[in-house]
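To keep things clear, I will list the structure first and then write my remarks on it.
Note that one protein chain of the assembly has been removed; the remaining protein chains are unaltered in position.
Which chain is which? They are A and B, in the order written, and residues in each are numbered from 1.
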Amino acid sequence: MLRNSLYLVILAAFAVITFALVRNWQPAESLSPIAEHYATNGPAEVGAANLVTAVVVTYRGFDTLGEVTILFVTAAIIGFFLSLFHTESPEESSWLAPTSEICSTASKLLIPFMLVLGAYVFINGHLTPGGGFQGGAIIASAFVLMLLANPKSKLNHRIIALVESVSGVAFVFIGLLGIFLAGGFLDNRIINLGTFGMLISAGVIPLLYVFIGLKVGSELTNIIGHLQQTQKNR
Amino acid sequence: MHWFSLEYLALNLGILLILIGLWGIITRKNILRIIISFSLFDTGTHIVIVSIGYIRNRTAPILDTLALQQDTASKIVDPLPQALVLTAIVIGLGVTALLLVYALKLHETKKTLDIHRFNDLKW
Partner (left out) sequence: MIYLTITIVLGIIILIMAFIALYHRNLKVAILAAGVVSLFASIVYLLLDAPDVALTEAAIGSGLTTVIFFYVLNKIQRNDAEK
């Protein structure tokens, strides 16, 4: 009982701090100065219709590079830890009951559409809501459906590792090209900016988002594949 | 009457979720429940950040119609918190996955998920 009341005291202290911050809160009336700069100069400098994409890939592109690095390290650590669980069993794992015919047939119908939806989301990231991270998550969900509907299917880990490394290297290479051909690292004015609102516009942003989408999708699929292989251990 | 607005309600919802997540981390014993509380804590923080950037009577920062392309700075909400939260959600997934793999390894060593039994580092 004493321990519970101590926990309540800690929580009450935290609540007092946060509500003291909330009490003096006023609703915002206008954009902050830096957001105003992004809003007025964004379409002219970057050429992307989706301003969040312009911020994530161009104005704050270095943070995106950091995030991609964190995801890569996470996938590597999980792969390392879970590979200690694998045993090369000679016989096929037979405890996994096969799923019903409706489920396996419907999954075969749905998976190509989900892959195309994921590709659509990250190719059109600069025109509509979406982008590399959302498209990569949708592609990983398609592979989760494949692994759940046919338990005997296996992922080819070499192709996934190849796609992931090539996308990462290409992303950094395009960023480095920006130093020599345009303003700085990850500048998107290497290619001509093009007409506002068309698919081929906003410089290198579609290409960058394609590589980010492929990288995030293959990394999340890698994580799910390692977790699924721990289930076969007896 | 400014406290009956959308962003104020969302701000309070986010802070309540943060407090619930913190309560779960402090009081629960099962390691998996602590990880679920971390996930709730993350979701609460993201709601707080996105609700700070909201401005009333404005629209999303996507310039798809011609009317939005002139005089943009007075018609859109703040795009900067949304970009930050985009990154934060993906990193939250990575941290949750790492926590779960560590919980798996911990369960393999001592066959229990009670966090009070892992006192190897206590004095």
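Everything that follows uses one rule, which is that a residue touches a chain if its C-beta (ideal position, glycine included) is under 8 Å from a C-beta of that chain, and two chains touch if they have at least 3 such contacts.
In this text, all values refer to a predicted model and were calculated from it rather than measured experimentally.
Colleague: Which one touches the absent chain: A:A49, A:V68, A:A137 or A:I160?
Modeller: The one listed residue touching the chain not shown is A:A137.
Colleague: Touching the absent chain in the whole complex: find that residue among A:N41, A:S104 or A:Q231.
Modeller: From the options A:N41, A:S104 or A:Q231, the contact with the absent chain belongs to A:Q231.
Colleague: Since one chain has been left out of the picture, which residues of chain B touch it in the full complex?
Modeller: Residues of chain B in contact with the hidden chain: 4-7, 9-10, 13, 16-17, 20-21, 23-24, 28, 30, 32-33, 35-37, 39-40, 43, 46-47, 50-51, 53-54, 58-60, 62, 77, 82, 85-86, 89-90, 92-93, 96-97, 100-101, 103-104, 107-108, 111, 113.
Colleague: Which parts of chain A are in contact with the chain that was left out?
Modeller: Counting only chain A, the missing chain is touched by 50, 52-53, 121, 129-131, 133-134, 137-138, 140-141, 144, 220, 223-224, 227-228, 230-231, 234.
Here is the rule we use: only the chains that are shown with their structure count from here on.
Colleague: In the complex of these two chains, what residues of chain A are touching chain B?
Modeller: It comes out as residues 4, 7, 10-11, 14-15, 18-19, 22, 25-32, 34-36, 38-40, 42-43, 49-52, 54-56, 60, 63-64, 67, 70-71, 74, 77-78, 81-82, 127-129, 131, 133, 196-197, 216, 220, 223, 230.
Colleague: Which chain B residues qualify as touching chain A in the complex?
Modeller: Touching chain A from chain B are residues 2, 5, 7-8, 11-12, 15, 18-19, 22-23, 26-27, 52-56, 60-64, 69, 72-74, 76, 78-80, 82-83, 86-87, 90-91, 93-95, 97-98, 101-102, 104-105.
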